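This is the structure I want to talk about, given as structure tokens.
A single protein chain has been removed from this complex, and every other one stays in its place.
Letters are used for the chains, namely A, B and C, taken in the order the chains are written, and counting of residues starts over at 1 for each.
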Amino acid sequence: MNFWIRISDLDRRWIYLLMAVAIILPFFVNITIPIRISPPTQALYTYIDTLSPDSGPILISFDYDPSTQGELTPMAIALLRHAFSKNLHVITMSLYPTGIGIAENITSDIAKEYNKIEGRDYVVMPYAPGYQAVILSIGEDIKNTFATDYYGNRTDTLSCLNGVKNFEQIPIAISISGSSTPYAWITYGYTKYGEKIGVGTTAVSATSYYPYLRTKQVAGMLGGLKGAAEYETLIRKFYHTKGRSMATIGMNSQSMAHIIMIILIILGNISYFAIRKQNKRSA
Amino acid sequence: MKRRLPLIIVMLTGIGMIIQYFIPHPVSKAIYKQSIDWVIIISAFYLVLGVGGIFIINYQKIKRRKEGWWLSIITLSALIITALIGIFGGIDNKSVFMDIFMYIQLPMQAAMFSLLAFYIASAAFRSFRARTPEATVLLITATIVMLGRVPIGSLIYRGLPGITEWILSTVSLAAQRGILLGVGLGSIATSMKIILGIERSYLGGGE
Amino acid sequence: MSTNIWIWIAALLTLAIYSFLYKDNIVYKIAEYLLVGVSIGYSIAITWYNVVIAKMVVPIRDQHNFLIIIPILIGMFMFARFSKKHGWLSKIPISFVIGWGAGVAIPLQFETSIVEHVKNTIAIPWFGGNILLLVNAIIIFIGVIATLIYFYFSTPHKGVIGKVANLGIWYIMIAFGASFGYTVMARISLFIDRAQFLLHDWLGLIH
Partner (left out) sequence: MRYYKLILYLIFFSFVFLLGIPHLYGDATIRAFDTPNDDGSSITVKWNYTGTGDTFELFRKTVSDTNWQKLKTLPLSKHSYVDDNTVRGVQYQYGIRIKTDTILSEMVISKPVSAKAQFFDTGKTLILVLILGYFAILIYFIGAAKKGKSLFIRKIAGLDALDEAVGRATEMGKPILFIPGISSMSDIATIAAVNILGPVAKKVAEYGTDLLVPNKDPIVASVTQEVVKESYLEAGRPDLFNPNKIWFVTDSQFAYAAAVQGIMVRERPATILLLGYFYAESLLLAETGNSTGAIQIAGTDAVDQLPFFITSCDYTIMGEELYAAGAYLSKEPTLLSSIKAQDYGKIAIFATLLLGLILGLLKSNWLINILTVR
């Protein structure tokens, strides 16, 4: 019975190693754990899927900084792939000065996958200060908010923005954020201009948007890595997108890690009871 | 005077800020905005003090060749270099300062933060043992919620995400609300004691 | 494999932090002292721009807001702590900061952590027609009272009070379990992110 005592006092480094393996292994081994699509993800997907190239550009705002990149970047990538697969025009921007670099990197990377050209198929906007002011100003005239794009081209010369004045020509604005910026989009974009708002947020913040989904103030939401993985599943299924499905891989790691943790907890408890029984017997 | 003046200042600023809350007049709003800046400015002086302390401690370590004195050289030079590059080289997105932040500070902070993935597992393994009924409840809820959040959970049992959601929005919410109500009452009472000059430990004990 | 020197630095520093999981070692120590130094240097530079320039120099020089001199003077009093005779002056800045904090907190605490929670707890949908929502609201109501009773200090936990307080403990344990399980996912995704950085951005082992 010495075994149980050893399990019970297992050196924590073994646990660390187990966790590391559980998380890293799925990167290399192809496991498919079926992913069930949750209603908020489905809602966002369906809305974007009904759009056509003449519905006007969709707007994706990268309202996050490097600290929440892990959870949020896969969402941005999945949304961009969906839009580019459908030949929709895209405007990307950020309400954060530190988010603008991320927006530019990711948008241009994904655009390359689809041979999309800046100015014609998509636009990256530069940083403009103030959340409220920026959103309100897009509601009036986006070319006034951003006189030039990120690369310094005048926005009124870009064919992608032909006939686009304000929210009326932008069918949806999606805020990807680990903080409270989606609230600003809801308050100023939806309430004031009736713009459809989509939200991509971290797993921890996701629950706070449920009331807004219920009242339809938010058209759809991706919550955490799971939400991103669901979206990736949808676009893989219907558009056969290639490229790394970061979140799906991450989700496999996530599932593996949770399973390992639960096995550890069960082992811990078995050893606890075994040792107790042993002690009772010896007493 | 020496003992009284700090307490009088506490009382005046405290009551002033309470009154300000009730006055929508622009003068009151302006005072509030200005006061935030004042607090930020005053706090900045403490950073000077703190950094001064760091210099003294590390300098002494180096001077006396204490164990690990050369590590102090790393801290001090990193501090000085980063600060100088920031102040003289600018802090915008394309500056060297931002590179230092993005590729030195941020990765290490993120790595520190991510150690939690390991620690949370080891903490759960060690302490989630059904020793008492209360501990058992804790361990069962934790397990349900843990499973309810990943795709594999709904493969085991379809209803798990729903149960998770339900626990979080009822029982869990109730307990948190109860704790927060108590914390609210307690911290208001402490704030009031501060304004009344009864609570003055922040002045550094006794007198 | 990455050819960007910054990525290499970031990756090696990340590994240095992870080496602590095995045991404390010289590489971790170097990373730790470097991180401390860089992070203070970062704060100094940020404070320089956001406080010294934006809140002191600009208001005085460009906006002629000479009121800003007051908090600067108050902040300077802090250095009096090095003087035996005028040491008491150093308590003035802290008094201002603490009094301000207490005054701002009192009404806000009442509004956000007391009134709002009480209101949400009594808003029970008795006649909404949805039994599930009603039951949930009642579970919350009972939980709030039980948890709050646990934190009642004026009577020992005996008799009826003891029983209700015990129920409170159960609520609290479920909440803690749920919140632990809920956090697991977020913590693990932190390491997933770092692992992807190391394996993809740095080593290019996964695509």
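Simple rule for what comes next: a residue touches a chain if its C-beta (ideal position, glycine included) is under 8 Å from a C-beta of that chain, and two chains touch if they have at least 3 such contacts.
Keep in mind it's a predicted model, so treat the numbers as computed, not measured.
Q: What chains on display are touched by the one that is not shown?
A: Touch partners of the hidden chain, whole complex considered, are B, C.
Q: Quick one: say which of B:P133, B:G159 or B:G204 touches the chain that got left out.
A: B:G204
Q: For the chain that got dropped from the picture, name the residues of chain C it touches.
A: Touching the missing chain: residues 17, 20, 23-24, 28-29, 31-32, 35-36, 38-40, 42-43, 78, 81, 94, 97-98, 100-102, 105-107, 110-111, 114-116, 118-119, 121-124, 126-127, 141, 144-145, 148, 151-157, 172, 176-177, 179-180, 183.
Q: Which chain B residues touch the hidden chain?
A: 18, 21-29, 43, 46-47, 49-51, 53-54, 56-57, 60, 105, 108-109, 112-113, 115-116, 119-120, 122-124, 126-128, 138, 176, 179-183, 185-194, 196, 198-199, 201-206
Keep in mind that, in the parts below, only the chains that are shown with their structure count from here on.
Q: Which chain is most remote from chain C in terms of Cα centres?
A: Looking at centroid distances, A is the chain farthest away.
Q: Out of every possible chain pairing, name the one holding the most C-beta contact pairs.
A: The chain pair with the largest number of C-beta contacts is B-C.
Q: Take the average of all CA coordinates in chain B, do the same for chain C, and state the distance between these two points in whole angstrom.
A: 3
Q: When the centre of a chain is set as the mean of its C-alpha atoms, what distance in Å lies between chain A and chain C?
A: Distance between chain centres, rounded to whole Å: 24 Å.
Q: Multi-chain contacts in chain B: which residues touch at least two other chains?
A: In chain B, residues 102, 106, 110, 117-118, 124, 139, 143, 146, 149-150, 168-169 touch at least two other chains, as defined above.
Q: Where in chain A do residues touch two or more of the other chains?
A: 16, 19-20, 23, 203, 226, 254, 257-258, 261, in rising order.
Q: How about chain A: which of its residues touch chain B in the complex?
A: That would be residues 10, 12, 15-16, 18-20, 23, 33-36, 38, 66-67, 97-98, 100-101, 203, 207, 226, 229, 251, 254-255, 257-262, 264-265, 267-269, 272-273 of chain A.
Q: Inside the complex, what are the residues of chain C that reach chain B?
A: Those in contact with chain B are residues 6-7, 9-11, 13-14, 16-18, 20-21, 29-31, 33-49, 51-52, 55-56, 59, 67-68, 70-72, 74-76, 78-79, 88, 91-110, 113-114, 117-118, 120-121, 136, 139-148, 150-151, 168-185, 187-188, 190-191, 193-194, 197.
Q: Where on chain A does chain C make contact in their complex?
A: Listed in rising order, the residues are 13, 16, 19-20, 23-24, 27-28, 69-71, 202-204, 224-226, 244, 246, 249-250, 253-254, 257-258, 261.
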